[in-house]
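To start, I am sharing the structure in question, which I have written as structure tokens.
With one protein chain held back, the other chains of the complex are shown just where they sit.
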């Protein structure tokens, strides 16, 4: 596991976010099982290190673009759990006042803008964020999450090349869990490391162990520094394991047992905790306290969301146009 | 210049096709100047080595997909000049009976199928050809021309990756003249050799001097052999010079003088002729005879096309649907 | 004829199965259609039966899918390609309009016998990126046959015709219809493209409805019967080319028309049917043709909001009652 010289505070915050993310997806899986959430559901249980490692080097005013498997990414960016829960349940307390649901989460207070259910579809938009930062001369950066499956969409190619030419401050964060729905990576691309594609755009590309939160942090931090310094985009590929199905109710017979077993052995929270305890940064008791405290945060948020009011017809008709027309 | 052991007959045929291609574009440029051809006009004068070198390893029943700058590519594939001229002038004697014009040439007898005015748009279709060959177990291959500008379209990315995964027999032939309309390559991609992208798809990619017809031949021949042997796609990038404007009437102030000077020095017909004469394959007199004879072929074809009848209303209504519906 | 009860999903599966068995040139590909049998399980069992060259999963790349199907059709196959959700047909629209539909008209003598299968429709709590009905876009493209079956019987028979037809056919399913049941013959049968079907006879109002809206209209008709209003429900089945004769005959009888289409109101297919009907049947009409559609609003997630979006039985009844005032 990588070594990074981060403050205790930062390390513990990352550890806490990983638990928050984990509990979140375990919790909504349970609610979904009970029929308390409607629609589709993409869980990232076991992929916490990618989201948390990628967002840890970012500031609140840096923008992030997320995928359809995005809950944890938003939590990592610091999204408000209560509002997220509202959106997940279609309640008026959500940022989208229930309009978006599980695949379109966003939180503009932390510039998590936002999730996208169109595979690869958000990546060009994230390039636009970076364009604005460069034109306006702010020092913000944009980070776009996308999956290994998404990497094969034309939109991602166009976006990466565009940003490379224009030297926009953006990080292309490929969350490679080796599956796109029911289709393994080798049936989606004939290359092992998707970061190899970066070279074809003339930008740096690295592949890291996506279950090692510090390795992810380190690679993304370098890319963020480059971007802020005006040196343009980078690609960071994080290889990880998808421990849940393509959506809820998918029994995953098509996934080899070995893959899931290896994914369990590589549990990113266990790995990180072990390291923190070894280094004396956290005691096991503190770790358990964080585990419990974060669980409660999730529970409380969903309990409140359950009891929150539904949006009414006025919400439906709000923002059909974003603004006055004439 | 590369060495290739080809029969005299083949070499002379390639030389002849280069002249045919050259005369064609010089001829239509002249007609266009005189207002005898309407609409847009993309000329490839000076790029003959790419088309001829790329098509020389192909059989008649191999399929080729062309670009908007395609006249020479069709000639290289062996398209009938008379029918081509008919299409160029919108006459009923064309393969498309005048429906397509200069940017949609095709000739199904030699499986030149066909030109496409949508930059990058034909490449996925060419993958479909290769799919059919693999499924049907024929030994045909598909070759898709596309430009350096087109390389940045999502369609090209999707197509290359798709073919790579499925190991379809296709050659991705990038005709890199370092310009996309009025925009130089370095403003379209931050990478020098576009063939570097091949690695990201897990397929072989090479960059060759596109003004050396034997170098192009050699690289494409290797790729064709690979494809026929069932080893899947390859990318061949041919670097060349665009000696004419983005279209007719473009005065090219935006193109640096040095670029055009270098392009003139690298005239592919001169280079090839010099080689053939040096090697004793052709005498200068034979060369001049070929130059004259091919010019006459073009002249005659266009003279005939000028006098050919226009399509009538029945042509307009033909094939609105390709076949009976019920 | 002996009949059996099957779901809409099974009906489509049977059509694919039978046509692939009948004709080795039929191939089927798309995202997750192979190993998993499709996210809606419509293509279940086909890969196992026909092998990985004829039925296969592809990279996530909708432009390449559409283009490859087009090329494969040109080169001798009869591809059935699936775009998983119609919501992202936009990625493939350039291929559809500039390749698929262009080829048969311009490249004379070349046919493009492909079927584009996709599904639209809301009611699944899928939010706005998984519920759109964008048939209006495809409908506007020349040379494409567009079918939208509403029953298992039509779905099976029509898909078989579509696969055998030499035109490109867009075959648009509805996700909420997959589990619906209906009777089909035990043995082989086909339903012709281009023929409307009167799903219920009546004399007061003609309701022309598409896809799942046929089901809703039949429910409305049933309830209106109790109120003494006799509704004729006409299902065009194929919306392009349109069987206007059948519709006009019905209007002649009823003199009142409601068109029902689950799609954004402005520019929907419903508008076009309305324009066509008023043109042909103006003198038969007692009042304006009313349209029941969704509003020009993105489909919101929240179950509390989705109801305001969805057209259905109640809104159809209202429109019929409105018509009856004339």
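Per-chain numbering from 1; labels A, B and C assigned in written order.
Here, contacts are C-beta pairs under 8 Å (C-beta built on N, C-alpha and C of every residue); 3 or more make two chains touch, one makes a residue touch a chain.
These figures come from a predicted structure and were not determined experimentally.
Contacts of the undisplayed chain with visible chains (whole complex): A, B, C. The residue touching the chain not shown here, chosen from A:108, A:139, A:279 or A:306, is A:108. Among A:19, A:63 or A:241, the one in contact with the hidden chain is A:63. For the chain left out of this panel, the touching residue among A:25, A:48, A:80 or A:158 is A:158.
For the chain left out of this panel, the touching residue among B:78, B:101, B:114 or B:204 is B:101. Interface note: of C:93, C:170, C:184 or C:237, the residue touching the hidden chain in the full complex is C:93. In the full complex, subunit C touches the omitted chain through residues 63, 87-98, 101-102, 105-106, 127-129, 132, 134, 136-137, 139-143, 240, 263-264, 266-272, 274-276, 278-280, 282, 285, 287-291, 296-298, 300.
Residue-level contact of subunit B with the missing chain is found at 38-40, 87, 90-91, 96-104, 116-121, 149-150, 152-155, 180-183, 187-189, 246, 254, 310-313, 315-317, 320.
Where subunit A meets the chain that is not shown, the touching residues are 63, 65, 95-97, 99-100, 104, 106, 108, 113-114, 116-118, 121-136, 142, 154-155, 158-159, 161-162, 165-166, 318-326.
By definition in this document, only the chains that are shown with their structure count from here on.
Taking the mean Cα position of each chain as its centre, A sits at the greatest distance from subunit B. Here B-C and A-C are compared, and the pair linked by more C-beta contacts is B-C. Note: centroid distance subunit A to subunit B, computed from Cα atoms, is 44 Å.
Note: centroid distance subunit B to subunit C, computed from Cα atoms, is 40 Å. The distance from the centre of subunit A to the centre of subunit C, with each centre set as the mean of the Cα atoms, comes to 36 Å.
The multi-chain contact residues of subunit A, meaning those touching 2 or more other chains, are 152-155, 187-189.
Looking at subunit C, one finds that residues 59, 61-64 touch two or more other chains.
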